[in-house]
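The structure under discussion appears below in the form of structure tokens.
Shown here: the complex without one of its protein chains, the others still in place.
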Amino acid sequence: MAETLIKVDLAQSPYENEQVHNRWHPDIPIAVWVKPGDDFVLETYDWTGGAIKNDDSADDVRDVDLSTVHFLSGPVGVEGAEPGDLLVVDLLDIGAKQESLWGFNGFFSKQNGGGFLTDHFPHAQKSIWDFEGMFTKSRHIPGVRYAGLIHPGLIGCLPDQAMLDEWNRREQSLIDTEPARVPPLANPPFSQTAHMGTLSGVARDKAAAEGARTVPPREHGGNCDIKDLSRGSRVFFPVYVKGGGLSVGDLHFSQGDGEITFCGAIEMAGWVHMRVSVIKQGMAKYGIKNPIFKPSPIVPNYKDYLIFEGISVDEQGKQHYLDVHIAYRQACLNAIEYLKKFGYSGAQAYSILGTAPVQGHISGVVDIPNACATLWLPTEIFDFDIQPGADGPIKHIKGDVDMPVSYDL
Amino acid sequence: MAETLIKVDLAQSPYENEQVHNRWHPDIPIAVWVKPGDDFVLETYDWTGGAIKNDDSADDVRDVDLSTVHFLSGPVGVEGAEPGDLLVVDLLDIGAKQESLWGFNGFFSKQNGGGFLTDHFPHAQKSIWDFEGMFTKSRHIPGVRYAGLIHPGLIGCLPDQAMLDEWNRREQSLIDTEPARVPPLANPPFSQTAHMGTLSGVARDKAAAEGARTVPPREHGGNCDIKDLSRGSRVFFPVYVKGGGLSVGDLHFSQGDGEITFCGAIEMAGWVHMRVSVIKQGMAKYGIKNPIFKPSPIVPNYKDYLIFEGISVDEQGKQHYLDVHIAYRQACLNAIEYLKKFGYSGAQAYSILGTAPVQGHISGVVDIPNACATLWLPTEIFDFDIQPGADGPIKHIKGDVDMPVSYDL
Amino acid sequence: MAETLIKVDLAQSPYENEQVHNRWHPDIPIAVWVKPGDDFVLETYDWTGGAIKNDDSADDVRDVDLSTVHFLSGPVGVEGAEPGDLLVVDLLDIGAKQESLWGFNGFFSKQNGGGFLTDHFPHAQKSIWDFEGMFTKSRHIPGVRYAGLIHPGLIGCLPDQAMLDEWNRREQSLIDTEPARVPPLANPPFSQTAHMGTLSGVARDKAAAEGARTVPPREHGGNCDIKDLSRGSRVFFPVYVKGGGLSVGDLHFSQGDGEITFCGAIEMAGWVHMRVSVIKQGMAKYGIKNPIFKPSPIVPNYKDYLIFEGISVDEQGKQHYLDVHIAYRQACLNAIEYLKKFGYSGAQAYSILGTAPVQGHISGVVDIPNACATLWLPTEIFDFDIQPGADGPIKHIKGDVDMPVSYDL
Partner (left out) sequence: MAETLIKVDLAQSPYENEQVHNRWHPDIPIAVWVKPGDDFVLETYDWTGGAIKNDDSADDVRDVDLSTVHFLSGPVGVEGAEPGDLLVVDLLDIGAKQESLWGFNGFFSKQNGGGFLTDHFPHAQKSIWDFEGMFTKSRHIPGVRYAGLIHPGLIGCLPDQAMLDEWNRREQSLIDTEPARVPPLANPPFSQTAHMGTLSGVARDKAAAEGARTVPPREHGGNCDIKDLSRGSRVFFPVYVKGGGLSVGDLHFSQGDGEITFCGAIEMAGWVHMRVSVIKQGMAKYGIKNPIFKPSPIVPNYKDYLIFEGISVDEQGKQHYLDVHIAYRQACLNAIEYLKKFGYSGAQAYSILGTAPVQGHISGVVDIPNACATLWLPTEIFDFDIQPGADGPIKHIKGDVDMPVSYDL
């Protein structure tokens, strides 16, 4: 069995675990060193470090302090990896911790981060998903069951100082355009809740003051939330610092393209079994700026889809210019409306789109002024038939259970 | 053999064919009536009506008059279809015309419509693709060969007057925000080149003056350019006028998600064999606003992908807010840079992304401020290995052929 | 458009077409020569040369003279191909003739060839299948519709004299073990109905007297009836004579593994578009005795199967030793029994198994004394749900139509 190089104790605060961190900074010390060719296991907290509970109240989702996320395991240093190399990572397997075979999905309050459809679902809501072997189902959303498309929402290498400075510069420029916005346009460094691994004292405070937040994906990968970067994938990461400094966290049992519910996919604590190797000077050889990857040979093989279209005209009938974001929102809203005809609440339908292996395609981006996005809903995940037919839909879902909601205080 | 209800003669101007039109308007007379359950064939021009030739000059792409497109075959009236119904269309098969077994792809000049990467490829360029049974390859882009993912870029029903008015209103509002923009934000009605089917005289002029242009996708479907709406698919279209008024055109032999080159996919003249039926009051029954569809059981089964990531930081390093359009552009640029390492020119690589069955996924749209988009490039379409490896890329493409370019006059 | 090098006129007897033959013999003259790299079209008769009609009587199936089959188009000579080479054949596309968009399936009388389940279905029966674009359905078997998995049942190169002699020797040895068997164990050369292409006179008679019958697959490929050798495949054929001498025929619109009904798949007249090239001395280089091939990237993508098991205990309860033939027969009988619960007649169910893209797997062949074979029935081909459930099956098929039967005279 591969060695577990980083362990996490779910009963312990992640701040007490020195092999965990929640910011990006080149000064965060390597937590553990490995050699090219090694395979090993890293355990991880769920992205919130245990803030969300397996219960029937959404209070924890409403009240979560998002400045604390994401708790990552690492950084792992790979001997011989140097700036300009590509770090090749084989995700050999990923799983939940045996003592924690469940995950959560939810919507943040619009006051606390919101989500893709926050104007339609402005309140904190939560669903809990139980894992049964390779499958998951929820006591809050009847009639669906998925095979897991397990993946890390967040994985990547440490930036060097120049890249970090660039991140902070450009994101602050965006924030400056509308500093009071709720939710904000971006999150600047925030020292108070920063966990900088083994750094302490002045070194910790200096790094924490400029450490990049973990929410956005960036050149190094990071919080890409790409559902297809699943167990079995091979990923090629740019290396910016000596040893690479690979960190991982934010594991998902399943997610739809876009992670539209933001809180988030089906979020879980767990472990990642990986092997690492290095392509020397791979960034220049292949012209790599962002990570590239190859998908897994083992993923849920859903094939029968119902596909919803959306265009970049918003809910108020306003025409936007080739805006894929709005087009995808329309496709999602169309799918939610459709699912409601079978008895789901809007929140339940939204949560299905956020957690099931839904595909979101950028179908057309040149036919001015409308972008066209499509949402692919696998029909096999439902216990009943959701195909359209002459007889109209049947209300299989009776409305006797729904997702808990917690209103803003 | 199913009857061919609409024929087109490629040697004849589409303006002379009364079963063809190039605008959307409820007054365009039904060209041919069918019954629910009928299957039949409609022939179509390529979207430009023959303006682009099978030769080695891009002058025709540079000089094309885009006010004339798209030439559609129809409208087909289905007996008994009424507003509020869903028109069910089975795309039984689609093919090129035997006398025209080729297609074109190109980039419009930035002065004449541009495309997704028009700032990077501002000049008119063209590639010609020959069809060999189920496959296509190009004399201008060596080393690739695709199985056809044949589909209509454009298909949908006639709008009613209220919907038409709404289209014109909202698009004009957008145009008004920057009327002098090149390329324009949207295209208003334009009577001069309108072809309104059998309408003539005053009725033609009135309809032509307000007939919606065919470029954007809208609530009725229209120019969605969805590559997966391919032969074998079943589509459910909203019906707005008596008989539905289904028109189709803009056939593509193959296309990548986004149709990023705009001119366009691999564009061809051809025919569509379809069957129609009706779900009465289906729009309300299923809460349908835009078309929905089921994919075909027969599509190219490519499975080994190389996946490129892009985030919503633009080429100048400016941070944008959850902008999928920009993120997908970065993913495309990353893929182009990668392919150049194997010897392709940038234009050739761009054309591959526009024509191959490339997937474009909306991977993350909530991790402020960066959207994450992924471009999935099937590796099986290449004659050589494009996987990254320790030895670095081999320049299989020697640069002895490239796509013709025609500079603005 | 690729040139059609061999044409067939369905109104003309295949015996009058000099580019057609129905025996294997090295003396059959090359019908047409091509160069490596050429692509071209060959038209073909259905395997019986038109003996079976599109009507509602099985008399033609009962009365067919099986000594006349199969009518093949060719042989095609490829310049430079020599014994020991591999002939590489790309099946670029395959289709039905436009004037003949239908096919037939049937069971021969046990007195006239029989079939895999001839003891259970001893009488001549027939079903007719109409082609609608990429799909087929039958007026004799309601409730099913397949996407075409179009392929040549029969394709291969001419044997040399040594190989021909070997074929005749070994098959005669088998016949000699039970010469009076009905149906026979094998078919010896039979001069009277032999069609030897352009050969005539003494040369024809000599070749016809020893020309191998076309029914069995052999080292050269021949009548393999492999459903997956479908359009889009690439096949590597052993070459035995100068030029190769490639012939093709017996086109199938769709077939299940085993072609269990023998008469046969969905049999059709049509055309094959192919490209040829040569690997010099490929047989020795790769140790090739029988053809090898790569499947097509475009085939029906059915995925939801119901899988039936069979073991090598026969219908009378007799135990056989690792006999896959008997195990597969039991799996087929099990599937037929299952389908009858939904209202199909046994004959209809048998015909579905013979014509749908059913998979037959050799699942276990070492667990003495029972082989285990599995039959994979795609559930998506049915208009209704055939999954097992607590409520039991529903008789969707009402029994108002069945396959015509013709009893032995």
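We call the chains A, B and C, going by the order they appear; numbering starts again at 1 in every chain.
As a convention for this text, a contact is a pair of C-beta atoms (placed from the backbone, for glycine too) under 8 Å apart; a residue touches a chain by one contact, two chains touch by 3 or more.
All values derive from a computational prediction rather than experimental measurement.
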Touching the absent chain when the full complex is considered, from C:Asp60, C:Asp90, C:Glu267 or C:Asp323: C:Asp323
Candidate in contact with the missing chain, chosen from C:Asp119, C:Glu337, C:Asp385 or C:Asp408: C:Glu337
Touch list for chain A against the chain that is not drawn: 1-2, 39, 91-93, 98-99, 101, 132-135, 147-148, 231-232, 273, 275, 296-302, 380
On chain C, residues whose C-beta touches the chain left out of the figure: 86, 115-116, 166, 170-171, 173-174, 183-187, 215-219, 221, 223-228, 236, 257-262, 264, 279-280, 282, 285-295, 304-311, 313, 317-325, 328, 330-331, 334, 337-338, 340-341, 359-374, 387-390, 392-393
For chain B, residues in touch with the removed chain: 301, 303-304, 380, 385
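We adopt the following convention: only the chains that are shown with their structure count from here on.
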Chain centre separation in whole Å, for chain B relative to chain A (CA means): 32
Chain B and chain C: spacing of chain centres that average the CA atoms, whole Å: 40
Between chain C and chain A, distance of the C-alpha-averaged centres to the nearest whole Å: 51
Residue list for chain C, restricted to those that touch at least two other chains: 301, 380
